[in-house]
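Apart from one protein chain that is not included, each protein chain of the complex appears where it belongs.
Here the chain labels run A and B in written order, and each chain numbers its own residues starting at 1.
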Amino acid sequence: MEAKINQIAELINAEVQGNGEGVITHPGKIEDAGPGAITFFSNAKYEEYLYQTQATAIIVGKDFNPRKPVPTTLLKVENVYLALSILFEFFDENKVKIKGISPLASIHEGVEVPDSVYIGPFVHIEKGVMIGENCEIQSHVYIGTNVQIGNGVRIFPGVKVHADCRIGNAVTLHANAVIGSDGFGFARDSDGNYRKIPQIGNVVLKDNVDIGANTVVDRASMGSTIIEEGVKLDNLVQIAHNVVIGKNTVIAAQAGIAGSSQLGSNNQLGGQAGIAGHIKIGSENLISGQSGVMSDLGDNNRVFGSPAYSHLQFFKAFTVTKKLPEIEKRLAQLEKKVKNDTK
Amino acid sequence: MEAKINQIAELINAEVQGNGEGVITHPGKIEDAGPGAITFFSNAKYEEYLYQTQATAIIVGKDFNPRKPVPTTLLKVENVYLALSILFEFFDENKVKIKGISPLASIHEGVEVPDSVYIGPFVHIEKGVMIGENCEIQSHVYIGTNVQIGNGVRIFPGVKVHADCRIGNAVTLHANAVIGSDGFGFARDSDGNYRKIPQIGNVVLKDNVDIGANTVVDRASMGSTIIEEGVKLDNLVQIAHNVVIGKNTVIAAQAGIAGSSQLGSNNQLGGQAGIAGHIKIGSENLISGQSGVMSDLGDNNRVFGSPAYSHLQFFKAFTVTKKLPEIEKRLAQLEKKVKNDTK
Partner (left out) sequence: MEAKINQIAELINAEVQGNGEGVITHPGKIEDAGPGAITFFSNAKYEEYLYQTQATAIIVGKDFNPRKPVPTTLLKVENVYLALSILFEFFDENKVKIKGISPLASIHEGVEVPDSVYIGPFVHIEKGVMIGENCEIQSHVYIGTNVQIGNGVRIFPGVKVHADCRIGNAVTLHANAVIGSDGFGFARDSDGNYRKIPQIGNVVLKDNVDIGANTVVDRASMGSTIIEEGVKLDNLVQIAHNVVIGKNTVIAAQAGIAGSSQLGSNNQLGGQAGIAGHIKIGSENLISGQSGVMSDLGDNNRVFGSPAYSHLQFFKAFTVTKKLPEIEKRLAQLEKKVKNDTK
């Protein structure tokens, strides 16, 4: 796979500054990209590499003005990451479409599999499952009874999807993720023993949802756990029963949402963040890593801490917290002084 | 599946207030239950829905007195969640018992499988395994050598149970859980390299234990990691080697217990809580989400924070922490004032 700079510029809608005739053979990281590579610059931490690179071309934001001469061709774009998304797709060797049903798969006889679909070895598909066009269901996947799967869905090895769940179009489920496991619902009897509350709901993943590796989305106790369109969940995330996550919300690894909580759209949760149960989070919030949101939250907040509150207030208080031993001493001295003064 | 209100009342031992002749066809959530549905009310947050519902019947606690007229039949019970447990079991369509051994399973020739057991495709069962009556071992499960499994055990797809572990009666293992993986034990040699300490113990899960999806319980370095009767672990929980968890303790998702720690009975751990290694936790403690318990704890405590201490004290201090920038200013002003006054 190779292309001239000018061809790539056209692909990613970039303005070329410098020689557009160079040949690109692969993408590379700015720290170590050599001749033939196309790289990118976005995070200011890496600016020094920009002026030393041996790469054949660099993608930068259209408003970026280098402080020194850059020794290679610049491709100026509106949105660097969007350009990368297109560029990497161009160079992605794994994008070759596979098709066909492995003879080692176990598919219930009544299930119709479109010709455009790939089903890997050791896949087990139960009764009543419906599968759309152009899906890829890799090895060791389990699809429970009556699950419905849209078009263009990619299911990586080892994923388990339990009965009655609904998977929208263009959904991606990464390896060993579990969709539709039982919610954590028990009733305590008069002897103090826990008795299971059967979880008779399901999980609904809308279009363009991504679910990370080893992430778990529990089925609702009743009704549906709902992940709205465009939501992206990273690895090892926990979504409890009856949760609703609004459109284009992004949740980083190891974060968890407790039962019945509802999140609006366009929220961003950092890694290891937690949301308590039965609360409502509005839209457009930034919830920092390791934060714990324990009560309702409106829109457009940036929060930090456990329990979480205003990011700005948290860091103001944090600065003082570190000085507390000194503050305590100052207080004690003052008390002594005042006592002495007023004897 | 349908039933008259009076029949359901008998099933869940409820007192009927209103028309007992209505027909129930399904359970529903109080927010959106319509005609034919039976719903429930327990969390005060949802009280307003109670007065607007179109459901045919509502289960409530026997001591609940509505503040306004309720437009439907009330079923008053001792314990709402226990009633739900029975009700959902009645309506659970997945409870149909499956049996038989898939021809695609790989079972060591010496292993005896009772007729009442279901074994799904791509299950691999090693030598010396013993399996009780009425078990369900779903697809892609691995059972290592000499594992013993009691009666009525449900093992969901993708679970891995390593050699020598003991699974009690009526245990449930959710999808992709791992039981008996090696504990994290290494010895550092004089060159600074880590050398594995073989983990020669096992895991013992007593009766009525539930293990969540993608949860891991490590085998003991020596002896047993023990999960006592009735313990419920949610998803993505980590139980390290040599841990002992007492009866009816409940641990929410993403919590972790470090090596050799012992927990008594009836504890409740919130999501993402952590327990340090080699400590003892008594019984009946409430350990809040994201808390980190770093030293021994007696009985009947409620703790919060990392490191965790009294929940009450934590929140009193937390209230002041948020005001620290102002407190620091007040202190500085006072210092100035005292200095000036006493010049």
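Quick note on the criterion: a contact is a pair of C-beta atoms (placed from the backbone, for glycine too) under 8 Å apart; a residue touches a chain by one contact, two chains touch by 3 or more.
These numbers come from a predicted model, not from an experiment.
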Of A:Asn6, A:Asn248 or A:Ser310, the one touching the omitted chain in the full complex: A:Asn248
Touch with the omitted chain, as defined above, among A:Gln138, A:Asn242, A:Ser261 or A:Asn285: A:Gln138
Contact residue for the chain not shown (choose from A:Leu84, A:Ile137 or A:Ile239): A:Leu84
Residue among A:Gly20, A:Pro66, A:Gly128 or A:Gly271 touching the omitted chain: A:Gly271
Those residues of subunit A which, in the complete complex, touch the missing chain: 27-29, 32, 43, 45, 79, 81-85, 88-89, 91-95, 102, 104, 120-122, 138-140, 156-158, 172, 174-176, 208, 210, 212-214, 230, 232, 234-236, 248, 250, 252-254, 266, 271-272, 289-290, 305-306, 318, 321-325, 327-328, 331, 334-335, 338, 341-342
Interface residues of subunit B (partner: the chain not displayed): 106, 122, 124, 140, 142, 158, 160, 162-163, 176, 178, 181-182, 184-190, 192-200, 214, 216, 218, 221-223, 236, 238, 240, 242, 254, 256, 258, 272, 274, 276, 278, 290, 292, 306-307, 309, 313, 316-317, 319-321, 323-324, 327, 330-331, 334, 337-338, 341
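We take it that only the chains that are shown with their structure count from here on.
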Inter-centroid spacing, subunit B versus subunit A (mean Cα positions, whole Å): 25
